[in-house]
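Left out: one protein chain. Kept in place: all the others.
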Amino acid sequence: MRIGILTGGGDCPGLNAAIRAVVRRAILEYDDHVLGVKNGWEGLVDSDVEPLSLYSISGILPKGGTILGSSRRNPLKLGDGMQRIMDNFNKYEFDALVIIGGDDTLGIANKLAEKGLKYVGIPKTIDNDLLGTDMSFGFDTAVSIATEAIDRLHTTAESHHRVIVVEVMGRYSGAIATAAGLAGGADFILVPETPFSFEDMASQLMARHKHGKNFSVVVVAAGAKPEGFDKPISKIDKTDEFGHPLVGGVGEVVAREVETRTGMETRVVVLGSIQRGGSPTAFDRVLATRLGVHAADMVHAGRFGYMAALHGTEITEAPVVEAIRTTRTVNPQIYETAKVFFG
Amino acid sequence: MRIGILTGGGDCPGLNAAIRAVVRRAILEYDDHVLGVKNGWEGLVDSDVEPLSLYSISGILPKGGTILGSSRRNPLKLGDGMQRIMDNFNKYEFDALVIIGGDDTLGIANKLAEKGLKYVGIPKTIDNDLLGTDMSFGFDTAVSIATEAIDRLHTTAESHHRVIVVEVMGRYSGAIATAAGLAGGADFILVPETPFSFEDMASQLMARHKHGKNFSVVVVAAGAKPEGFDKPISKIDKTDEFGHPLVGGVGEVVAREVETRTGMETRVVVLGSIQRGGSPTAFDRVLATRLGVHAADMVHAGRFGYMAALHGTEITEAPVVEAIRTTRTVNPQIYETAKVFFG
Amino acid sequence: MRIGILTGGGDCPGLNAAIRAVVRRAILEYDDHVLGVKNGWEGLVDSDVEPLSLYSISGILPKGGTILGSSRRNPLKLGDGMQRIMDNFNKYEFDALVIIGGDDTLGIANKLAEKGLKYVGIPKTIDNDLLGTDMSFGFDTAVSIATEAIDRLHTTAESHHRVIVVEVMGRYSGAIATAAGLAGGADFILVPETPFSFEDMASQLMARHKHGKNFSVVVVAAGAKPEGFDKPISKIDKTDEFGHPLVGGVGEVVAREVETRTGMETRVVVLGSIQRGGSPTAFDRVLATRLGVHAADMVHAGRFGYMAALHGTEITEAPVVEAIRTTRTVNPQIYETAKVFFG
Partner (left out) sequence: MRIGILTGGGDCPGLNAAIRAVVRRAILEYDDHVLGVKNGWEGLVDSDVEPLSLYSISGILPKGGTILGSSRRNPLKLGDGMQRIMDNFNKYEFDALVIIGGDDTLGIANKLAEKGLKYVGIPKTIDNDLLGTDMSFGFDTAVSIATEAIDRLHTTAESHHRVIVVEVMGRYSGAIATAAGLAGGADFILVPETPFSFEDMASQLMARHKHGKNFSVVVVAAGAKPEGFDKPISKIDKTDEFGHPLVGGVGEVVAREVETRTGMETRVVVLGSIQRGGSPTAFDRVLATRLGVHAADMVHAGRFGYMAALHGTEITEAPVVEAIRTTRTVNPQIYETAKVFFG
């Protein structure tokens, strides 16, 4: 068979492990011809495709990012984008594609399937906000990086009797904030799923202070919303003295409120992109590899429109339509557990 | 209620996280009186018990080991050991114990339950060889440490065109060897569950060599057995060319066989205790904390003889008798996936 | 003798290692009575002092922060602050203080010496901007953390064909930016010591782009200044929709200029406090311990007004007045080396 592999959306530790697994399984088990599509859907719009051999994937397992490149460009917004993808799918004589992506990327694949594109999916979301699988690779790495940062910030908070507010990724899901906050021993965690009141947060921190703990660490997901606000605080329309627009993330807003309401010296750290880069954890390498091998098998079993998924301890399959139906929110059982350690 | 906590068997990253979770939940939610039993069952045999407060558990989340101490001493082998435990259980007026341990420790708890001891279990096995739960804490940390070591050894193997044999933990289960080997890109993995032939291994490594890869990394579980042997290799009566006695571990035996059969320069590294020490990964901290909070709830729900367990994404409960029935072996699906990358 | 130890200024990995070394040397070698002054000079202004024993320092070697607490409050600005310090110095019958701090903290010690305070210094600056010693502890840890972040960001930059701008610490010195940039393979490094032109930077990045490298990492010290500006860009007087002031660091300004001038998608990451927290590197633990042991010896040799210092491979002594005379700038030989890898 002729198989193409494509990685779409934001990069995520484990993408290379998944690519390597698909290629190796396809070549060694099935003697497939494998092609890499460059930069997400863009490579199929612009005919940017290259052959992948065992040599291409040598040594990529521990590497972050994706050797295929990625992009967030949406072919639906490019006039004849969808048609050009189908034309190229046929021109390159693909029997099937393995699509590694989140809800956007898989959603497009799903739309193209109606036009005849055959594909198998591999779920990819650093935020763990995709339904249909217990966990996605990249998430464990992001949580590990954020936890290590929180560990470090704890010693500064304690030495200087400060509150440190750590803003982590998670525009729609509080999964990273909750897991990293729990693992890092956070004293308060703010997530998009649960509106929070500045009042409550401040009073819990003050209570902690009264019990002799004169420092705190607050973890806040990028998409957390204060009570009464109906959208995340992410951009504020202001410009600086040069006329450039200014960013004002939720972390900064929370820090200011804490300082104002508690009188405690407060600092904010926005972790940003470091959460999605670099070498994947062992957990993510194993998960990505298992999903990749299984996806190659699914192609040969004709399981089109399905994605490889983790259920319990096993790799199984789930319909892509189910995965992209809606965003998965943070596991309430875990968030309730995290609350045991608040204040 | 008056609750005791006890950690038994080999130490394991996440024990302190679990202790902290039980104590915090018990005190804040239930206003319990919590006591720590020192050094496993020994503390109940010898009346070595101390109160645990919120202050006792402050800052222990990221720490390896167990603040309660542990021991492998078996009270069954101590004349009146079992009776003294029951006497102390009654003397201290415990309503229940939370027992954090593997099959040995939980097995004793199970025996004591017949005499009236009330307990709730938390599974602890660094080898992930306990039934009844999808995963135990400590395992992810051990796999991470072993994977990091394999990553490091890869660069030496490649620079010197060597085979490096890495012996990892796992007397009865190949779970660590398989996961770390998979994550580290091992070219061969030897586990206790599958007898291996030196012949096969050597020919696979030679084949790899012929394809231009003049180095290899072999991961071997401490309990792996060559074909024809019916027990693990732990000591071997051989002398070297100078008449000096030769080391006994399976890693060294495998290394010698590789060198003899392939003619490639070979080195062995035995990771040993570093796999079980130090700060737990974020994953293990989250898992241990969730199990600990749930165990405290189970005590109050009277779920004696059960242990907190991970199933899929949720913490649930499993009967301890089921967990200790037999040793869990490596997940065959994962080992089959690892084999895709052999040679 | 009665010795006090005080840590002042921003926290820094290695402070606890230094405290432990002073205490252990003083007690075991000299049978001194050692007291810890809490929260920098504040503890001497407010009589907040506690005894330090071998037990107090047990297990603190690998920990970040300072068990004594720190503060940036300047006693010179507190009416009778200086007098209260001298009163307490006499009240507690100190024979000498060991002052662990940067130019501010040591500068105050120097002023107090004129009033009769006896002290020995240990240099502390995470930015490595103190004269009189080859290196200070904390710097190596900060550089390591920043380098690890740059490593991670590289994979994202490469996968998405982006420019990533990393803002690191260094208000007056480019030492962290230069070392971390060099170690992380940065394509451009902006330091306070050398004014830079946006024009030059953009053209170098474009040249790199033309050679097929469609991604770049730029490291910028917090105090870097664009050509024509006479002060660092650190605060811009704007407020958000709630009337809160907004921060606009140099990293953000650089990112916007890169994007505008090159047309390449650009992201900024501000590492902030994570660079100064957490467990010190082995290098910093060794350096801090050596300085601490030597400082205790200096107290007994009556070397007041001097600080322990690293020269080449040896710990020696340097007059504090020399160390605080002016700020040490980045080693020009290292910055020139870093430039070899620009573009």
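Chains here go by letter, A, B and C, matching the order in which they are written, and residues are numbered from 1 within each.
Note that a contact is a pair of C-beta atoms (placed from the backbone, for glycine too) under 8 Å apart; a residue touches a chain by one contact, two chains touch by 3 or more.
All figures in this text were calculated on a predicted structure; none of them were measured in a lab.
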| item | value |
| --- | --- |
| Displayed chains contacting the withheld chain | B, C |
| Contact partner of the left-out chain, one of B:4, B:64 or B:174 | B:64 |
| Where the unshown chain meets chain B, residue by residue | 10-11, 13, 15, 39, 63-66, 69-71, 145, 148-149, 151-156, 158-161, 164, 235-240, 242-248, 267-274, 276-278 |
| Residues in chain C touching the chain absent from view | 21, 24-25, 28-29, 61-62, 134-135, 140, 143-144, 146-148, 151, 179-180, 182-185, 279, 281-283, 285-286, 289-290, 293, 311-315, 331, 333-334, 337, 340-341 |
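Criterion: only the chains that are shown with their structure count from here on.
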Contact clusters after notional removal of chain A: B | C
| item | value |
| --- | --- |
| Reference chain B; chain at largest CA-centroid distance | C |
| Chain nearest the global centroid, as defined over all protein CA atoms shown | A |
| Rounded Å distance, chain B centre to chain C centre (Cα mean) | 40 |
| Intercentroid distance (Cα basis), chain C paired with chain A, Å | 33 |
| For chain A, residues contacting two or more additional chains | 148, 151 |
